[in-house]
Every structure is written in C-alpha cells, then in structure tokens.
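The other protein chains are all here in position, but one chain of the complex has been omitted.
Should a chain be cited, it is by its letter among A and B, assigned in written order, with residues numbered from 1 in that chain.
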Amino acid sequence: MADAGRLAGFERRGRTAVAIDGLRAYLLIAGMWIRSTMVYRTSFVLMAVGNFAMTALDFAAVAIIFGHTRVLGGFTLTETAFLYGSSGVALGLADLVVGNLDQLGRRVRDGTMDTLLVRPVPVYAQATADRFALRRLGRLTQAAVVLGWSMTRIDVAWTAVDVLLVPVMLVSGAAIFAAVYTIGAAFQFWANDAAEVQNSFTYGGNALTQYPPTVFAKDLVRGATFVVPLAFVNWMPALHILGRGNPLRLPGWVDFCSPLVALATCALAGFAWRTGLRSYRSTGS
Amino acid sequence: MGVRGGARLYAAVAVRGFRRYATYRVATLAGVFTNTVFGFVVAYTYTALWSVRPRLGGYDLPQAVTFVWLGQGLLMATALLGGGNESELVERIRSGDVAIDLCRPANLQLWWLATDLGRAAFHLVGRGVLPMAAASLVFRLAWPSGVAAWGCFLVSVALGVVVSFAIRYLVALTSFWLLDGAGVLLMAALLATFFSGMVLPLTVFPGWLGTLARALPWSAQLQVPADVFLGRHRGTGVLWALAFQAGWAVVLLGAGQLVQSVATRKVVVQGG
Partner (left out) sequence: MDALIQLDGVRKEFEVRRRAGLLRRERRTVRAVDGLSFEVARGEMVGYIGPNGAGKSTTIKMLTGILVPSGGRLSVAGVDPSRERTRLARRIGVVFGQRTTLWWDLPLRDSYELVRRIYRIARDRYTANLEACVELLDLAELLDVPVRQLSLGQRMRADIAAALLHDPEVLYLDEPTIGLDVVSKAKVREFLRQVNTERATTVLLTTHDLTDIEQLCRRVMVIDHGRLVYDGGLDGLHAVGESERTLVVDFERELPPVNIDGARAVRTEGPRQWLAFPAAASAAPLVAELAARYPLVDLSIREPAIEDVIARMYGGRDEASRLPG
C-alpha cells in the first residue's frame, strides 16, 4: 500500500515536471518564432493589421445589421457586441496559444512530425508552439476593443459576481476553444487533410456564439450545449450578466458551469491527443 | 502554334487543374462540412434579420437565405477567402521557378487562368452542390426558373471566377517587387470577403458604401451571380449584369498582362 502511494505520488510529481518542461519548451520555441517573424517586420505589421481588419469588417457587418433593426433576436447592438467581444476574445486567446495545431496534418503528411518526436520535450508543447504567430494578436485586440466598448454601454447593474464572471468566462471560453483545436489536431493524426473540419467548430463556433442564442433554432442551441459545449464559451455566463433567461430554460446554476465544462473538454482533449499520438506511433502515418 | 492548338493546350491544362483538386477527397468532404456549418449559422442570423425587416435589400426571406447558401457554395469556386492557386504562384515567383513557367509555349497569365478554371470547376461541383442540397432539406430556398435562368447563372459564375482570378493574379504578381506575399494575399482576401457580398448582401450596405461596393469588381464574384440566380434582373437586365462582369474581367486581365510584361522583363534582366 505504502509503495503504491509512493508510486502514485511519484507519478503526480512526474506529471507536473513534464508540464513545466513542456511550458518551458513552449516559451523557448515561441520566442524563436517571434524573433524569426521580426526578420520580416513589414510583413508582420501587414499581417497583424490584416488580422485586425479582417475581424473588424466582421463587426462592421454586425453594425450594418443593427443599422436596419434596433434588436436582433431581442438583443440590442451593445448586448450583441458583448457576446461578439467575449466570444472573440476567447477564440483569439486560444488561437494565439494553440492555433497552429491546424498545421499538424501537414507535418504528418510531409514527415516532419518525426523531428518533434526525437526531442526530449513533450510533443504537444512543440506542436502548439510551432510557427507561433504574434500577428494573431490582431484578432484578439479587435475583439477586446469591442468587448470593452460594449461593457461601458450595456445596461447592467454590475454586481461583484458579474464582475468576477467576466474573466472566468473568457478563460473558460479560451480553454474550451483550445480543447476543440486539440481534438481537431488529434483527429488529423488519422485524417491528415481534414484540417478544415476543426474550422467548423472554432471559427464556426465563434460565428455562432457572437450572436444571441435566440437567433438560432432550438436544436442548434441544444447541440451547442450538450454535444459540442460551445454555449459555455460565453452564452451561459453572458446571459446571466445581461440578466437574460436561459434559452433552454436550464436551471440557474448552469450559468456558472463554464469552468467545469472547460475542465471536462480539456480532459477529453488530452485523451484524444494521446490516443492520436499513440496511433501515429503505431502506424507511422 | 495555331489558335486551335492553343485552345487544346489550355483545355488540357484546365483538366489537369480539375483532376489535381479532385484527388483531395477527404479535404473536400471536410470543406463541405465546414461550409454547411457556417451556412446554418449565417442563415439563422439572416432569418432573424429578415423576420424583423422583411424585403430588406429587395430580398424576401427565402431569397435572403438562398443568398447565404450561394455564398457558401461559391466561396471556394470564386476563391473569396483565397485558396485558389495564387499562393502557389507567389511561391514560384519567390523561388524563381517562375522562370521555368516563362519558357512554356504559353502565355503565363492564360496558363494560370486555365488551371484556375479547372480548379474552380471542381470546387463548384465538389464544394457547391452538397451544402446547397443540405440546405434545401432544412430551409425554403429560391431556385431559378427554367433552363435559361440556370444557363445565365452558370455564365455569371464563370465570369465571376475569371474576375476573381484576374484580381488574385495581379495580387500574386506583386511578389515580383514585394518580399511579402502572404500579407498582400490576406489583404486581398479581406477586400474580397467584404465587397463581394460574403458578409452581407451589398444591397443591404448603407448609402454611398453600397453604391461603391456594387460598382467594384468584387461584386462580380458573389453579388452578381447570386442576383442572377435569384432572378432579380428582368429581361435585358441579366445581360447588363453579365456585361458588367465581362467588362471588369477584360479590364483586370488586361491590367494583368501589362504588369506581367513589366515583371517578366525584370526577370529577364536579373536572370530570375
């Protein structure tokens, strides 16, 4: 018994050590990529501005829509902007940190995956840091600006819980999106040119959650709650802050479940990643 | 080489372009899935908008929803977000391999146009048909009436692809002078998305922005084909719409030839 306990303890310490090792490698490799991109400074600026503008035009569409109507699905422009901003920040964070996982299929195809497997640091850290691109800050900045603007305008009597819920929502949302990226990447170990499927859930999930849930068919909202839990990225906590009822009439405590859902999806993503990597290592393709 | 020989060559190049994309079956299915998901999300937001503002932009609800799905169906064919062969051309210009292309007994621009038409033909079928079919199961769509209407639509799509190619070709040629291909391509995709009608129909754009957007070449890539599909033009109006596309196609292809001749002189002088 004592032995088993000691072994389990060792195992736990081992995992923490691996995580720290991975984080350190991630930062080292990401730093190299930042310096690499800074060799082409003009290109970097163009891409960052482009990323910003791409999402800004996206919001221009929202603004044009609200030029034609005061409410959409019962939500005003500022309320929709709050949803838009919170979803955008969550995706932007995930995209910045692990967004390059969509290159995994390419690495599997051209065989450069192998060069990651012979280094003494976790493959996940290397694959996520691969081609780390600060230009993705463009998207994040744009979403943050919209979110900040909406928070000064929405008609909310901010309580302490509401204020605390905002960062919790953003971090949980980013974690859920990161898990989706990871599961998508794991899937590419088998179907190495199906990278686009994960866009459906990342960019598609973003397109979904930036509008009020009342806009969509109930079945779609159910799917986004119970199957792919994108509703927990922002809808659930944001609707609580906005003082709106739950679209599926779920009990009130569900509004606070985002962190738990994020943990669960991340655990699932970890499992998917390990399974994918194991399959790659047994088939080599 | 006679005209017929030339036509045969370009036809063969186009067929090769088609076949090349046809080999990526899994990628195509993955793309169809993504187009369908986005189609659903956007169709619902349009439904919400048109239910409070019926006949907004001159469309009724089925027409507005159809517009969404046309956007998803034509997204790859007219390469609104990129994804045509322009990044390959950029790569060839940067690596200097374009010198090999210049040795071919064919015009560089027409050669790339032929491969892009082949690609677009594949994407129209491979990425266009299935999302539309999926949509027709769930939404009420507005279909063209009669063979003539379908014919006009196909011509309009073809012209849209040519305009799209002509723009992307011009953008790719900038790599002869600029070190950075990717940034310019991103900017081009940005303009194409917004001014083609992909994010919202251009008829919904307010005031001068709408007028400007409808006159710019990008409207030939989605707005015009969609309006032809939806039967918004009566009588000779269709011909005017097609002439608008053809006009931009000629102007932009001509500009491409001009820039190309300057660029190739540069290659010859510098030896790649």
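Keep in mind that, in the parts below, a residue touches a chain if its C-beta (ideal position, glycine included) is under 8 Å from a C-beta of that chain, and two chains touch if they have at least 3 such contacts.
Given the structure is predicted, the values throughout are model-derived calculations rather than measurements.
**Q** Quick check: which displayed chains does the absent chain contact?
**A** Looking at the entire complex, the absent chain's contacts are A.
**Q** Looking beyond the chains shown, say which of A:T42, A:T112 or A:T275 touches the absent one.
**A** A:T112
**Q** So which of A:I29, A:A224 or A:L242 would be touching the chain we can't see?
**A** A:I29
**Q** If the missing chain were put back, which residues of chain A would it touch?
**A** Chain A touches the chain not shown through residues 25, 28-29, 32, 35-36, 39-40, 111-112, 114-115, 117-122, 278, 281-285.
Operating definition for what follows: only the chains that are shown with their structure count from here on.
**Q** Report the inter-centroid distance (CA atoms only) between chain A and chain B in whole Å.
**A** From the centre of chain A to the centre of chain B is 30 Å.
**Q** Across the complex, what residues on chain B touch chain A?
**A** 24, 26-27, 29-31, 33-34, 37-38, 40-42, 44-45, 47-49, 52-53, 56, 179-180, 182-184, 186-187, 189-190, 193-194, 199-200, 204-206
**Q** Contact residues on chain A for chain B in the complex?
**A** 40, 42-43, 46-47, 50-51, 53-54, 57-58, 60-61, 64-65, 67-69, 71-73, 191, 193-197, 199-201, 203-204, 207-208, 211, 214-217, 220
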